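Note that this complex is displayed minus one protein chain, with the remaining chains in position.
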Amino acid sequence: MRGFWHCASLVLAVAFGLGAGAAAAAQSESEADGLAELLGGGDVAGFSRATRPHPFSFPSDHAAHPDYRNEWWYFTGNLATDAGRPFGFELTFFRIGLNSGGMLSDASSAWRSDQLLLAHFAISDIDGERFRYAQRYSRVALGLAGYRREPFSLWLEDWTLRHDPATDTFEISAADAEISMQLQLRPQKPPVLNGDRGLSQKSAAAGNASHYYSLTRLDTRGELRVGGANFEVSGNAWMDREWSTSALADDQVGWDWFALQFSDGSELMYYQLRRADGDTDPHSAGTYVDRDGVATHITAGEVELEVLDDWDSPRGGVYPARWALRVESLGLDVTVVPRLADQELATFPRYWEGAVEVSGTRQAERVAGLGYVELTGYADRPLPQ
Amino acid sequence: MRVAVAHNGSAPAPSAIRLLNVSKSYREGERLHVVLDAINAEVVAGDTVALLGSSGSGKSTLLNLISGIDQPDAGAIELAGTRLTALDERARTLYRRRNLGFVYQFFNLLPTLTVAENIRLPLELNGVAAVASERRSLELLDAVGLAARATSFPERLSGGEQQRVAIARALAHAPALVLADEPTGNLDEETGEQVLGVLQKMLVEHGSTMVLATHSRKVAAIARRVWRTQNGHLIEESGISL
Partner (left out) sequence: MNLLAKTSLRYLPRHPWQLAVALLGIALGVAVIVAVDLANSSAQRAFLGAVDAVYGEASHQVVGGPAGIPESDYVRLRLDGGVRASAPVVEGFVSIGERAFNLLGVDPFAEAGFRTYQIGSGGQGRAWLDLVSRPGAFVLDERAAAALGLDVGDSTEVIVAGKKRPGFLAATLAAEGGRPGLSDVVISDISTAQEWLGWNGRLSRIDLRIEDDAGVARIAEGLPEGSQLLSAAGRSRQTLGMTRSFSTSLTAMSLLAVLVGVFLIYNSVSFTVIQRRPLLGVMRSLGVTRAEIAGLVLAEALVLGMVGVVAGLGLGYLLSRELLGLVTQSINDHYYYVGAASVQLAPWSVVKGIVAGVGASLLAAALPAWEATQAPPRQTLARASLEQRVSEKLGLIEICAIAAIAGGILALVVTDRSLVVGFAGMFLIVVGLALLVPGFVALLSRRLAGPIGRLAGLSTRMAIQGIGRSLSRTGVAVTALAVAVAATIGVDVMVGSFRGSVDAWLQRSLNADMYVAPPRLAGGRAEREIDPLLLRRIVALPEVDHVGYSRSVDVVTSEGVRRLLAVDMTDEYRANTRLTRGDATAAWAGFDDGSAVLISEPLAFLHNLDAGDEILLPTARGVRGFRIAGVYEDFDTGSGTVMLNRDLYRQWWQDDSVTAIAVYLEDPAEAQAFEAAVDALSAGRQSLLVTSNRDILKMSLDIFDRTFTITNVLYLLTVAVAFVGMVGAFSALQMERIRELGTLRALGFTPWQVGGLVNVQTLGLGLLSGLAALPLGVVMAWILLHVINRRAFGWQIDMSVSPSALLGALALAVAAATLAGIYPSWRMARTAPASAMREE
């Protein structure tokens, strides 16, 4: 679900990259409308839709599902050096299928493609109080970008994602002018299926759903280069995987997504879809994973999310910046605080994706933790009441 | 010759005109025509001299020399003590501007200026402000009896009227010397007499010296002295060769 934003951002980012400045400005006025129309409208013919739970099997499902239109591999995590210097990272690969109307053939140019890849890479330098990001996009052609099935690997020019089935380890790497990263990630728990056995319904319309699983705790090790300095880091990461051929409903304007890893070995994922009228969409949902990897589905009604503070983006718009999260059924009462105020990616459209700190209680026991939060649909919009 | 009048013991006033060994010849086609041959002459201030002779006899040449328009081949010309022949062209022009007035046979009023403006021209050339020059020109026009035609253009005036304007113009800036070239040559007898009368009157009023070139003895009679050019020499009608 989160990838919708990236889908739109790919499409619009490409347009922006091509200099449609004025057009882009006009766009932002009706981002949400544009989104819904862009992502859903027309062109879903020929793609599979998520209508029934998918028979998951790993590691093969780590690889791409090109029969669906949108797909992503979403890595976030909190890392630190041995000395304790903290960093947050995000690396997302996103695939969009294009409707070629079945016109690809041998006579086609090697450039002709029906798949696009987009990636975002960001590092939050908590101590340095700086947030840096980069993006790449390319068509899947000529080896410029692509993916393989077995073993699973994916690349976008010089950014790569690999899975070694023998050790069940992921390797991700990305580099840009100011930041680069090479990490190895080992899942500590089996994949968690979100929603109804992995079928995550986003709105009432059938087919407006995705197949969604997460690896909620990955033991991570590797190297970062930030602002010219190298760091050896380790920590915990989170991977979200989703594929679908669907879109936001007309009245959905954005979402807040939380992925929290607690000190007691459990994790919580929760996304809250926001409506134009300010209400929370009842399709908002989440998953709680206990220490042993047992997952429990959380519904919107179980969660109380209160915004405690906000942050004005220097680029326009106001984001929530502190929350009280309560899930009574879990006995959970925590405060979620961003580790750095400005973790906004000024891509087009803009969104906030940042490392957060958690503290509070679970079933009366003190609990702390780290995590990642994603906020979309806030640029140029006031906080919903 | 009138004796120069001494002024309270100071040196006598310089002559209005002095010609010292002045020679001039013209080339016409292939021939060399000697017009003036080492002439010496003197004119006292306030005097009137008539230059008598037929066309081409050199009276125009002499006028050109006296006015500084032309330079003699040899000799010197002094006007009121200023050696004209020692000045460069520009200095002579400026001298002329200040100290000479002309009356021509064909009037030569500037057709694009009104009658009053024609008279104002020499005044303004001499730095008189517009208001003052306007006033003076009207005064002069009145003196020659043409105040009513101030704003007319010359082409609307008769010959005699134009010449009267010309006379006014010649005297507008109170020059020491007035040169007239056949002033009645283009007028009928009656008008001519009228014009001569105006001329005399103006001269008396302003006390200027005049040299008048004419072929008519009758016209020459208004002058006190009469010179004649002949074979390169200047002969005073009294018979003495100059």
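Chains: A and B, in written order; residue numbering restarts at 1 for each.
Here is the rule we go by: a residue touches a chain if its C-beta (ideal position, glycine included) is under 8 Å from a C-beta of that chain, and two chains touch if they have at least 3 such contacts.
None of the values given here were measured: they were computed from a predicted structure.
Student: Considering the full assembly, with which of the depicted chains is the omitted chain in contact?
Tutor: Across the whole assembly, the hidden chain touches A, B.
Student: For the chain left out of this view, which of B:21, B:40, B:93 or B:230 touches it?
Tutor: From the options B:21, B:40, B:93 or B:230, the contact with the absent chain belongs to B:93.
Student: From the list B:63, B:177, B:202 or B:234, pick the residue that touches the absent chain.
Tutor: B:63
Student: Looking at B:34, B:110 or B:132, which residue reaches the missing chain?
Tutor: That would be B:110, which touches the missing chain.
Student: Which of A:92, A:138 or A:313 sits in contact with the chain that's absent?
Tutor: Answering carefully, the residue with contact to the hidden chain is A:138.
Student: Name, in rising order, the residues on subunit B that touch the hidden chain in the full complex.
Tutor: These residues touch the chain not displayed: 28-29, 60, 63-64, 67, 69-70, 89-90, 93-98, 100, 102, 104, 106, 108, 110-113, 117, 120-122, 124-125, 130, 181.
Student: Mind listing the subunit A residues that contact the chain we can't see here?
Tutor: 11-12, 14-15, 17-23, 27, 34, 38, 96, 98-101, 103, 107-114, 116, 137-139, 141-144, 157-158
As a convention for this text, only the chains that are shown with their structure count from here on.
Student: Where the centres are mean C-alpha positions, what is the separation of subunit A from subunit B, in Å?
Tutor: 111
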